[in-house]
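First the structure, then my questions, so here it is.
A single protein chain has been omitted; all remaining protein chains appear in their positions.
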Amino acid sequence: MLRNLGLNSAEELFDSIPADLRFRVPLKTPAAISEIELLAGFEEMASRNVAARRPTFLGAGAYSHYSPTIVDHLISRSEFFTAYTPYQPEISQGTLQAIFEFQTLVCQLTGMDVANASMYDGSTALAEAVLMAERVTRRKKVITSAAVHPEYLEVVDTYVQHYGIDFHRVDFDARTGLISAEGLNSLDDQTAALVVQSPNFFGCIEDVRALSERAHAVGALLIVAVTEAISFSLLRSPGACGADIVVAEGQSFGVPVSFGGPFVGLFATRDKYARQIPGRLVGEAYDKQGRRGFVLTLATREQHIRREKATSNICTNEGLIALAATIYMETMGRRGLQEVAAQCAQKAAYTARRIQELEGFSLPYSAPRFNEFVVRAPVEARELLARLASEKNITGGLALSRYYKDRPNDFLVCVTETNSRQEIDALVDGLAHISTST
Amino acid sequence: MLRNLGLNSAEELFDSIPADLRFRVPLKTPAAISEIELLAGFEEMASRNVAARRPTFLGAGAYSHYSPTIVDHLISRSEFFTAYTPYQPEISQGTLQAIFEFQTLVCQLTGMDVANASMYDGSTALAEAVLMAERVTRRKKVITSAAVHPEYLEVVDTYVQHYGIDFHRVDFDARTGLISAEGLNSLDDQTAALVVQSPNFFGCIEDVRALSERAHAVGALLIVAVTEAISFSLLRSPGACGADIVVAEGQSFGVPVSFGGPFVGLFATRDKYARQIPGRLVGEAYDKQGRRGFVLTLATREQHIRREKATSNICTNEGLIALAATIYMETMGRRGLQEVAAQCAQKAAYTARRIQELEGFSLPYSAPRFNEFVVRAPVEARELLARLASEKNITGGLALSRYYKDRPNDFLVCVTETNSRQEIDALVDGLAHISTST
Amino acid sequence: MNSTKITKAAPHITQNEALIFERSQTGRKGYRLPPLDVDETPLDEIVPVNLRRDDDLEGVPEVSEVDVVRHFTRISTWNYSIDLGMYPLGSCTMKYNSRLNEKVARIPGFANLHPLTPEEDAQGALQLIYELQESLSEITGLAGVSLQPAAGAHGEMTGVMIIRAFIDARDGAGASDKRRVMLIPDSAHGTNPASAHLSGFTVKTIRSTAEGFTDLDHLRELCAHGDVAGLMLTNPNTLGLFEKQIKEICGIVHDAGGLVYMDGANMNALVGVARPGDMGVDVIHLNLHKTFSTPHGGGGPGCGPCCCTRELEPFLPVPRVVKDEDRFRLDFDRPQSIGRVKAFFGNFGMMVRALAYIQTHGNDGLREATEAAVLNARYVARGLAPDYDKPFDAPPMHEVVFTDKRQSRKGVHTLDIAKRLIDYGFHPMTIYFPLIVQGAMLIEPTESVGRQELDQFIAAMRSIAREALEEPETVLNAPHTTRIGRLDEAAAARRPTLRWRPKEAASAA
Partner (left out) sequence: MNSTKITKAAPHITQNEALIFERSQTGRKGYRLPPLDVDETPLDEIVPVNLRRDDDLEGVPEVSEVDVVRHFTRISTWNYSIDLGMYPLGSCTMKYNSRLNEKVARIPGFANLHPLTPEEDAQGALQLIYELQESLSEITGLAGVSLQPAAGAHGEMTGVMIIRAFIDARDGAGASDKRRVMLIPDSAHGTNPASAHLSGFTVKTIRSTAEGFTDLDHLRELCAHGDVAGLMLTNPNTLGLFEKQIKEICGIVHDAGGLVYMDGANMNALVGVARPGDMGVDVIHLNLHKTFSTPHGGGGPGCGPCCCTRELEPFLPVPRVVKDEDRFRLDFDRPQSIGRVKAFFGNFGMMVRALAYIQTHGNDGLREATEAAVLNARYVARGLAPDYDKPFDAPPMHEVVFTDKRQSRKGVHTLDIAKRLIDYGFHPMTIYFPLIVQGAMLIEPTESVGRQELDQFIAAMRSIAREALEEPETVLNAPHTTRIGRLDEAAAARRPTLRWRPKEAASAA
């Protein structure tokens, strides 16, 4: 082919690059290895992630749920995972119909009117929701509960820093674990939105309906964030409670925790805000013969057309993960989603009760919870959990000191349908044993 | 639907079964379990197959070769693995073309004219070859080398027992490890076929050309069996040596050892015997517009048409495994098949040399070998290998006492491209250490 | 041609793809191996040149990894498959193949276990085999089980050989040379006579009655000569009918000194509902790749366990997998065994899947599957009766046979109806089997299809019946929606091309 193009060497292909800019030495990246060697090397690396082999009670934004075998099998069809964004509908209907079903399922679970084709994850979805609230209300003040996932708050801080948005934290009630009533008094007619997470970072279920009334009373939007999407099938939907924008992390829907990504951000809102929504939307369309199909639509909101005036800069989203979540939701279905949620709640309740009975342990918050709760230990939580891991081979939860330096003894426990009673009892016994043997 | 059929209960569906034959109690098979439970249970069972986690030097009819990742990925396309036998060519061309390529590759490697769509495995393929030789020659005596895989010989014994075939074993030469010259004298004009395996069960490469001359001299067919199909790409093909029927175990072509099955039998012969071949054949065909396609052909040989006069009773064969072998052969390709074979031969040569140097160990046979060879130990092989497994975590090979009670100290070692030098050296050191520490 | 009345399917663009040999390009590679890590030995010292290949593997393809992936992905799209829809092949039990079963069969502890591993290091695999044997024994009501046979026909051969061995043991060596007759109904699958022949038996055919059952008078007549070794019966038979008189049948054969072999290919109609062992059957094969959902794989692999009475157990193939206390081992010490029918232990990978099927369905799930399978067949039987000739009145079990009698008056035959069904988005039913039914269409929906699709199937068949009357050409020239049309199979068989050859060579030839 080179000769065919009148070239004598591959080097000549790059003649348009000034000589002094050519990189003439070999890259100092590793030399090529075979499949056998790569597998061995990666298996070895993975084996040093010892935590991946332990029973775990870690949640806090990434949840270990069971994913039916068909989920991974189906997303592994190359027609799905090696396709691009469905810009050519005639040969992309598989992807498009799946997204349309995803949008519908997200609406059903959140209780909202319209959902997009996905955001990067829950944290960036929340940031985009805050920016959207500013667009919609033209107000610059956003009030958030401090009981939102700390990393989500950090991400919002980053996104809004050059947007002139005053992102204002309201503390939570040390007794209930819910957003504090006083804090809400800072709501005023300058407020674009009130942001809450429910169940919140401490696992406490906020009274979303009451909060939406407070927000709407001053003309602010209520943005509800959910990190544990399985809770949708047990708890009153944010939509039913009056939320204006609902964002969630969809990883719970059959997606592996995979050290934090790829996950999938869910973003839903009211019909009237449809044209303010960030990201892609798929809609129904018909051909000349009246056959139904689906297309990417309302593209004028998007960067490739609207450029700097777009509702967001997002382009590539989390398509395949949204597909996995769709397959999960459809496989579990109406009853399965309910049963998973019920089992999570039941097992968490059992675990909480058992831990509460332990000498020196307490559960600081009184609010109802779904499948996560804070435990206050008689000893330093970080140390306690480290020993639980090394001595009992259990990951017992998250030491809150990771985010709250002033809370050395608190840790967050998450229980899902994958935690067997045996694991739970081992956790409880382990906590008892270690806390007393210090 | 029941009502729709005028039935009141599912039980009524079975009214045509006499009441006294109905099974009215629940089956004493286990109650239903979930995916989670099944996975846990099977993982647990699998974990008790401790040998599966060890470096292994076991061959003897099942070989551990590397299978490129795409092989399993592609056979897992449901269009392939959930399809039936391609009886309807218009919607089965994927399977049919793949089989046509399989038949071609088998012909290329064996050096024969025509190959079928597969047999159950190498052992049954050999049995069918013996029966075919009887059909072709109308002779009843079949002479086989005793150095054919013992289990293959057992299978042939079973197949021929009611066929009036005198299946006669010829011993092998204790020095060379090859079929003995004297034995061949039993070849006569009653002989339907001479059966040899090469490389034979002891890893020794037979002089197939000489043997075919001997067989043809008395009007007998030469049947060559091959258990290690990778040897085809290094050794003179049986076809080139004059074989009339070549059968082989195709498992080496990217198929897991899977405790002995499913494997795939290769069966190839000369054009003139095409209509005597057992099993399915795929051939080229054209539609009215002259478009090329493929169909099952020469069906009149088969049981569904010819019934008791069929060339075999085989119906379901090893389709998907044949597909895996096809994908393997095409992925490795001309050069890859050669390189794998070369590495096997080189590593086996190195291993043999190292073991030969060990105090008290010897290699009894002088014939050239491919990747397997017999080792004579100074101690009981069974015991030696058991300790090698438990103390050094290496499966060192097959104690020949499993098949030959009179050979307590011999064991068969197989080396493939998957055995690293490190493993080989560990084997050698282990043998030295254990044999001296008894 | 793809008329608007067809709603289930529509033509869509697919990729053409040549034979891999036609795609090959010198120098391309799709693999990489680790470098050789041992000191190299001169090749001549390993294998002398005269024993080595000298054709440099001429003709074997040279392609890249992406070439191979595209090659097989493309050709795969030309296949119909269970995952695409109903696959009503009668006698084939094309049911859904669970992905979970595929996953467990690939657990390294199973997939990487060598068959010659010492027993103590393979306890998990032996346990799995044992547990499956136990379940199949319970399901069939027969005490002895061997999982060694690789498919149904292989199981038949095994079973028939067991009958022969038993007779010799019972009546003295060589007795079976006198008792050479194996009785087989004219409706039987071709593998039955072929397997009987392979075991040295002479096949005599039993007529079926007009109602579609075994003709007992004819059976008695054939049993009168003292030369009957046994009977091979399919139940439900290949017409989808349960042999009501199975007990009498077994009695007649037993009284005549013969044994009864049951072809268990149709067990999907019986699991959890009736057990061959309770009917007087002596030996049976199962098709795990039918009843127990191991994937057909485009023609295999299968697994054809042979189950028999306690009396026949000593004759099962070696080795047997047995349990002492809580340890599993191989028992080779079976002096009366017919011997080995396959190297190693059979198609283990299929056994893993079948046991997973049994455990995930559970005992009641197995029965429910049977009920659904029969219900679906009944539903189809009823739905098609108005338009197609149903040769037998008895209510069908898991499959139902129709014929082209009415349509053939218009010159439209079973083959045409089958091909037209493709345009409607279905895989055709089994056609021209059983042989005793002229223009047979044997339909087995299985439990893996919902009512919606059953209704679509019935509607499609009825629409084709209408076309046969109103526009026979449309049916006669079907399919119209496939990449290629009907292929000339006669020509293909007359001058068969069974392999690719390089152009020159080809033209030379």
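Order as written gives the chain letters A, B and C; numbering starts at 1 within each chain.
As a convention for this text, a contact is a pair of C-beta atoms (placed from the backbone, for glycine too) under 8 Å apart; a residue touches a chain by one contact, two chains touch by 3 or more.
These numbers come from a predicted model, not from an experiment.
**Q** Tell me which residue among A:V142, A:V224 or A:A345 touches the hidden chain in the full complex.
**A** Missing-chain contact among the listed residues: A:A345.
**Q** Considering the whole complex rather than only what is displayed, give the residues of chain B touching the chain that is not shown.
**A** Per the touch rule, chain B residues meeting the hidden chain are 32-37, 69-70, 73, 78, 91.
**Q** Across the whole complex, list the residues on chain C that are touched by the chain not included here.
**A** Contact residues on chain C toward the absent chain are 7-16, 23, 25, 28, 32, 64-67, 69-70, 73-74, 77-78, 81, 83-85, 96, 98-99, 360, 422-423, 425, 448, 450, 452, 479, 481-483.
Here is the rule we go by: only the chains that are shown with their structure count from here on.
**Q** Could you put a whole-Å number on the gap between the CA centroids of chain B and chain C?
**A** Distance between chain centres: 21 Å.
**Q** For chain A and chain C, what's the span in angstrom between their mean Cα positions?
**A** A distance of 47 Å separates the two centres.
**Q** How far is the middle of chain A from the middle of chain B, if each middle is the mean of its Cα atoms, in Å?
**A** 50
**Q** Out of chain C, which residues touch more than one other chain, so two or more?
**A** 33-34, 69, 73, 100, 102-103 - these are the residues of chain C that touch more than one other chain.
**Q** Any chance you could list the residues of chain B touching two or more other chains?
**A** Residues 35, 66, 68, 73, 76-77 of chain B each touch two or more of the other chains.
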